[in-house]
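All protein chains but one are shown at their positions in the complex.
Letters A and B name the chains as they come in the text, with residue numbers starting at 1 for each one.
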Amino acid sequence: MNDRNGTAPRDRAAPNELLRVLRRIEGAMTALAALAIFAMAAFICYGVIARNVLNISVSDETVIVGELMIAALVLPLARVAAERGFIVVELMTHRFAMRHRIALSALTVLVGLMAALPIAYAGLIAFQGAWSSGSFYFGVLNWPEWPGKLAFLAGYVLFTLRLLVLLVADLRDPPGTGAGAA
Amino acid sequence: MDPTIIGTFGLIAVLILLVLRVPIGFVLASVATICTFLYYAFRSGRGFDFSRGLSPTLSLIQSNAFEFLHSYSLSMVPMFIAAGHLAYHSRISTDIYSAMRVWLVRLPGGLAIASLFGCGGFSAITGSSMACASSMGRICIPEMRRWNYDPRLASSTVAMGGTLGALIPPSVLFIIYGLFTETSVSQLFLAGILPGLLTLAGFVVTVLVWVRLRPGIAPLSDETTTTRDKVRAAGLAWPALMLMVIVIGGIYGGYLTATEAAAISLMFALVFGLLSRRLDWQMIRSSFIDTATQSAALFFIAAGAKIFVSFISLTGVTHAFVDLVAAADLAPWQLLAVIALMYLVLGMFLDPLGTMLLTLPFVVPLIEGMGMDLIWFGVIVVKLLEIGLVTPPMGLNVFVIASVGGKDSDATTAFKGVARFLIVDLAVLVLLLAFPMISLVIPNSMN
Partner (left out) sequence: ETVLIYSEGGPNRGTRAEALEDFAQNVAEMSNGDLAIDIHWGGALIKLTATLGGVRDGAADMGTVLTAYEPLRLMAYGIGDLPLASSDPWVGMRAMYELMTTNRQMIDALADENVVYISNYTSTGIQMNCAGDNRIESIDDIAGKKIRASGTFGKVLNDLGANTVNMGYNEVYQALDSGLIDCEAGYLYTLEGYKLYEVINHIALADWGQITGFGIVMNKDIYDGLTPEQQQVLKDAGDRLVDDFARAQIEQMDVIVDGLKTGDIGRQVDVVDFDGRQTLIDASMKYRDEWVEGVTAMGLDGEGLWSEYTDLIAKYEAERDTSGYPWNR
């Protein structure tokens, strides 16, 4: 394996490889989300032109944009977690000692898991339901429900996975010691 | 277990976790999920039943975290955020700010005041406070920071300015309020104009006083500008003015919805940036990537708040509270004070729309019973909900600013600045409560 950090202990090589793959998937997911935002703008602009210039109606606009919204807003969650980019309110923690901060960082990730895991599980059930029933949105296209539900599931599974990685990293290399992950 | 007990423990858990610096989205979603689960698991009254708790909880999570995001009208938020990034990189926003700076060079806090007027203008075309804060925040805050404005001033100015979004018509909140009270939407829109302008005036006064007391937070440049400089600077601002004409003209002319205006703004900034060769691939890429991560973080919080709204609805606490107030036989002003307090407390944790859906069915009959004017009360409710958008711990507008405002305008900094504005804002609220004519004079004169 082309591990650039050749001095890393052997037993850490495999997780590092996994981490790199995870990071690459997160990057790809975020890029897809970015693309979805561009796509919804382009599609809505087409709708404006169709209505005002061509005088034709665009069918299923709300459904398509809704699907793109799911991709845009759920796929990047793991990346946000990796960058610890979730919004916090600083009230008094800056007064806490370092060893408390380590515990707090682990607590953050645990609470995050309690938020993400049920949503991921609910997403799995919803995807299974949409897939097996063949449910669709009312419209001209009768657009199936499963692609959006799959994107939702994928985003939350990845998000949960990343939180687990952060938890392990927090426990192993506590943040603030200079060796924190991500 | 009694639902109110679960709810009380839930709120205490939220506060403790927030103090421990757990991200707000994590806290709302996890606590609401656990509380909802406990509610259903204990519902049968025969003790704890895991399987009876699971399926309804997952169903509510799904409907709040998925159905809520699967929304055409909310798409304006990420699109306006992206438009802001692109306008920044293609220097559309920089140019108009240079113009404003040249024009307002002698006015202390001039850029902050310009930002407030920008927010006011933007409010007249969008019905959503979050859209207002996201687009103006991305444009205004980096510029104010570039001229060494204090980050607290820069970020809180736009967070507050964004609250004009639902007060100055058009307004999504007024439309929903009209539906719940069977009052005229156009009367509500008209009623919001003066209170909106009064609020804006209050913000401007706040900035002037704040800068007067602490001149260091908004440094004045000592350069001298000639009329020729002013004209030249204004000339450079044409792309920004063009964008405003497209958006405002498009909506008022009946060519665009607010959502479509967001899409057009994005495309305009992109195309202008490409044609003027100011945008390169790297800038475009980072604009969209940043938009995606910021929007995801923002909507994760909003989805968590939605799950909380469902849970609060289950507990019936708003209903019970209003019944309690009704039974207390209060004087009108006492009743209003209690209701205002309730909205301020709910606004600390929930989003405006959710708060409205939870409370209006019970509050409105009470207000009607007191013989108070429902149009005026609509203005009061919207004003209270807008205050909730900037109060900690759950201040959506502040989080928007934290997402779009750049490195040093984090939520905590913005909340500190907001505290200064809130004194004046509460004074405006008291004025609106004490003098219903401020709200009613325009709608009454139109009859």
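By our rule, contacts are C-beta pairs under 8 Å (C-beta built on N, C-alpha and C of every residue); 3 or more make two chains touch, one makes a residue touch a chain.
For clarity, every value in this text was computed on a predicted model and none was experimentally measured.
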Contact with the hidden chain (one of B:60, B:83, B:342 or B:367): B:60
Option touching the unshown chain, where B:15, B:107, B:124 or B:175 are the choices: B:175
From B:124, B:185 or B:198, residue that would touch the chain that is not displayed: B:185
Hidden partner interface residues of subunit B, rising order: 40, 52, 55-60, 62-64, 67-68, 72-73, 127, 170, 172, 175-176, 178-182, 184-186, 251-257, 309-310, 313-314, 316, 354, 356-358, 360-361
Chain not shown, touching residues in subunit A: 51, 55-57, 59, 61-62, 133-138, 140, 142
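Criterion: only the chains that are shown with their structure count from here on.
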Between subunit B and subunit A, distance of the C-alpha-averaged centres to the nearest whole Å: 24
Parts of subunit A lying in touch with subunit B, wherever the complex brings them together: 30-31, 33-38, 40-42, 44-45, 47-48, 52, 61-62, 65-70, 72-77, 79-80, 83, 85-93, 104, 107-108, 111-112, 114-116, 118-119, 121-123, 125-126, 148-149, 152
Residue ranges of subunit B in contact with subunit A within the complex: 17-30, 33-34, 57-59, 61-62, 65-66, 69-72, 74-75, 78-79, 82, 255-256, 259-260, 262-264, 266-267, 285, 288-289, 291-293, 295-301, 304, 392-393, 399, 402-403, 410-412, 415
